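What follows is a single structure, and I will ask about it in a moment.
Partial complex: the chains shown occupy the same locations as in the complete assembly.
Chains: A, B and C, in written order; residue numbering restarts at 1 for each.
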Amino acid sequence: MSSAEGMSAPAILSAHRISKSFGEIPVLFSIDFDIKPGEVHAIIGENGAGKSTLIKVLSGLEQPTSGTISYDGKTAVLPPNGEAEAMGIVVIHQELLLAEHLTVADSIFLGRELTKNGFLRLADMRAQAAAILDTLHVNVDPDARINTLSVADKQMVEIAKAISRDARVLIMDEPTAVLSQGETQTLFEQIRRLTARGVAVIFISHKLDEIMELAQRVTVLRDGQLIATVGTEALTPDSIAQMMVGRELSNLYPPKHEPDVDAPVVLSVRNLVAPGVKDISFDLRKGEILGFAGLIGSGRTAVAEAIVGLNPRDDGTVEVNGTPQDFTDVAKSVAAGLAYMTKDRKGRGLLLNVGLEPNLTLLTLKKHLKNGFLDGKSEASALERAVRRFDIRARDASVKVGQLSGGNQQKLMLGKTMEAEPDIIIMDEPTRGIDVGTKQQIYHIVAALAAEGKSIILISSEMQEVIGLSHRVLVMREGRLAGKLEGAEIAEAEIMRYAAGIKQGGDDERISA
Amino acid sequence: QDQIKIGVSIPAATHGFMGGLNWHAAEAEKRLEAANPNIDIIIVTADGPADQASDLEDLVSVHQIDALVVLPFESEPLTEPVRAVADTGAFITVVDRGLTDPSIQDVYVSGNNTEMGEVSAEYMMTRLGDGDNIVILRGIPTVLDTERFDAFMGKIEGSGINVLDNKFANWNRDDGFEVMQDFLSRFPDIDGVWAQDDDITLGVVEAIKQAGRESEMFVVGGAGMKEIVKGVMDGDPLVPVDVLYPPAQIATAMDVTVNHFISNGPVTGSYILGSPLITQENAEQFYFPDSPF
Amino acid sequence: MSVSAHEAAKPGRSFRIDLKTLGPLLALILLVILGYSLNPAFLNEGNITNILTRSAFIGIIAVGATFVITAGGIDLSVGSMAAFIAGVMIIVMNTAVDALGASIWTVLLGIGCSLILGVGAGYINGFLTTKAKIEAFIVTLGTMGIYRSLVTYFADGGTLSLASGARDIYRPVYYESFLRIPIPVWVFIFVAIIGWVLMNRTAFGRYCMAIGSNEHVARYSAIKVDRVKTATYILQGLCVSLATIIYVPRLGSASSATGVLWELEAIAAVIIGGTMLKGGFGRIGGTVIGALILTAIGNILNLTEIISNYLNGAVQGVIIVAAVYLQRGSLRGARKKAE
């Protein structure tokens, strides 16, 4: 809410009666939208409402089926393929768009390399990249290859890339979905700095508090229709949710049932050492939701991947239901009733170029065999179940998963993991990119699973989520457990203190509980 | 007494005839090295003209050969590389395919592609006459194939024998089989087949047998593969004759070259091995049951 | 509201599937028309039988290659492997004939030996790619050279020929027909059906596609990536072995010239059939048609005289490129219309 001086200025980019169809399927219906210099204009809406599609149209990546776009007051046909960037329209896409083999610096400057006499100014690019990353407080080496980064770091590289460009309109499609609070605040600082310079920012997020904090105006989409564009001051989180989902969202988090302290330990990790993990010990009880909090890169994912056998374990033991386990691949952990849902839905979770069914059943294909052959009916009914349970919205089952909206991909991945009917579920950023309505559903599902006696490890960068769901919270920092919180101790400030290293985990005994 | 190093550069054993040639070279090496302790023979094989040029360089730079026996992959491209070897003072024996500049070589040992084509045509003409139909299966498009083909066509011209078509069968049994199958479905009346090479002949024979048209036609092959010679010897009506193109010429060339060093006088000149017609009567003398070819 | 979309979807989807098989098929049909117009003998029963029988070798191998390529690998060794297996089969059968005389058991021994070698060779390729982590291209380029050399060595540079006693017993496997369809064609049909079922109706096929499309996702989905990849090479070896089993009775011989460039033909058949070289998507039906297209081109060139022999390769090249273009083009066109 820093700079509102541009509010009365004329719009820099505006859309008039924009409609967009993919083939015969309409996605956007006659949308009006505009953004002024120095303004943050948020777009919100359910998964599949058409937010990403709208910003693709606004940046030239998709051409509207009908309607016009004006830029700088003049009607314009935006050039395709990211060429609009040269005109000052810069986009951070919801789906990470980075080439895995390039280095961080290469990625930041891709398409507009700094050159001198035709040669790359490598040192300059590296230095500039480092400087930008520094302002974002990101600790990645500009020479690191993208495929060695965590999802969150990749997202930060995307942000760095966008910020480094000379943007007049900066469009961000769910940039904070995998970021924790610290990183989000850093990003907001940068956004405020930019808007102060007159940059117009279009911001998409499912995190309503962020919207309240950052945006001056909010546009709400539902099923491709424009519901309203209103000033933020007139809104409350409840009324936004009301507009988005079309119904009241009373309690987002289900009531926590009392954890049973005598419940048997189902997963016991002792002195785990693995890539990115330095000596971690903890227990998970039956029916418990154990939250994992921490900054990005603090090693939460690395712990999960070491447990299920995706990464080699260098030391330590893992016991499931009292039996020592040495998972060397995922199949073994799944067979032992332990399933891990990755946060990297695009790179690790889903096959983007095939339809919904093969993705849903890939983890549990053996269940869909009849006499040794795949049973299409069984797969179809599994999909039907998952579609109902997780409210997956797709044109049809054969649509390529890559064409689903981000949130629907995430729901599909949830469905895929749940197909394994695990007793222990490790969920890594389970609500990444999911709208509030569905989030509520998912939270209730998670709580219900715990009530049924399933055990859940919840890795999330959304602090509220961890706080709202977990019975206990472990906070990680630089590959170690920094603190452990229980019951009433679970509060934002406390978690932050551990995560940032301001508070240490007191006596070590307590941490390795 | 100094070691005398003789380099032998030949194409690799990629088809039957070259396989036979490789075998004869290896046999000759064993025989000659055993008989002459001061002779060291080094055989190198090449996959193409450029590769062979490299082999020649290596024989000079690494082995410092005193003599070279070379069967050039192709005549023109290898003329200069062989000249480079000759310039080091080595004794040069060229086999089979002549260089464009014959003055480079000291000895030339060769079969005779033109004669081979002509002998094949002459035999055809003894069996067939005006209005009879033949088909031709050629080798790989190269100079020696063209020599054989042109000689054959030149000879047969005016005899009234129709050449229905010619196709390349790449000196390969499988290709011979398939091309012949297609000739058989295409032409209802074939009286004779010139297969030019015995690997092709074997495929052709199978195709004819498969079609059940053995009694209609006969096949003339070439080179003198042991299976074919055996058939001729046994009086196979489908393959009544063969035309020799001796793979053993490499052994002759090696013998001659060794002779140059161990006999008193210098050895020079051309040794053209003819392409006689192998018939049931004389087949025995061309039959080497131990050869792989 | 997700349901309404669901319903609309079904017809469009089945239509698209039709088109996918239609592409290569269309190219094949055009080729048949071309063949017939150049020489009506093209459609003689005899000629068609010839084409089918010939395409069996490449076709069977290409079915195996479809799995390897779908799972993101490549196998350049198949041609040499065929030559090698044929060579060893002949040596083994000849030895058996010398020792025990020729009987049906000789042939069965040879066939068994071929199957073992095929599986073994496939396993070696798979092991070196997955466990030693060497690029498939390098591994199979290496084994290609090794098998080719070995058969040349065994044959002493010449040709290995099957003893005539065994040959007579074995011969029908290539030359006989059942219900007027030659046995090699039956084997091809059999392999194609098994391959199709494996690819489209079993978990294994699904795993191949998943691995070829994104190996990470496959690993995170509890798929034993190395094992499945190795299995594709073994399957490829098995297919090579089957192709060799019907190849040997044809001419009863093996030499260094056997199976030269079959790898290129097999891969071409797979790609013509619509499978992507980058992996992730395999079509057995397309592969079968691809093999038929390749064989038909060769056959058509033998049935006409209108072009210089020297230009056969050029015509072949043009037709392959045109066939693929047509197929992709027709697909694009029809899709556009369908949209």
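Here is the rule we use: a residue touches a chain if its C-beta (ideal position, glycine included) is under 8 Å from a C-beta of that chain, and two chains touch if they have at least 3 such contacts.
None of these values were measured; they are calculated from a predicted model.
This complex, considered in full, has protein chain stoichiometry A x1, B x1, C x2.
Definition applied: only the chains that are shown with their structure count from here on.
Distance from each chain's C-alpha mean to the overall C-alpha mean is smallest for C. Between subunit B and subunit C the centroid-to-centroid distance comes to 34 Å (mean Cα coordinates, whole Å). If you average the CA atoms of subunit A and of subunit C, the two centres end up 44 Å from each other.
If each chain is reduced to the centroid of its CA atoms, subunit A and subunit B end up 72 Å from each other.
For subunit A, the set of residues that touch two or more other chains is empty.
Of all residues in subunit B, none touches 2 or more other chains.
Every residue of subunit C that touches subunit B in the complex is listed here, in rising order: 39, 41, 44, 46-47, 50, 54, 152, 155-159, 161, 175, 250-251, 253, 255-258, 260, 298-299, 302-303, 305, 309-310, 312. Subunit B makes touch with subunit C in their complex at residues 13-16, 18-20, 22-23, 26, 138, 141, 165-168, 171-174, 177-179, 181-186, 199, 202-203, 206, 210-211, 227, 291-293. Within the complex, the subunit C residues that touch subunit A are 1-2, 5-6, 8-10, 12-13, 16, 197, 200-203, 206-207, 209-210, 213-214, 216-224, 280-281, 339.
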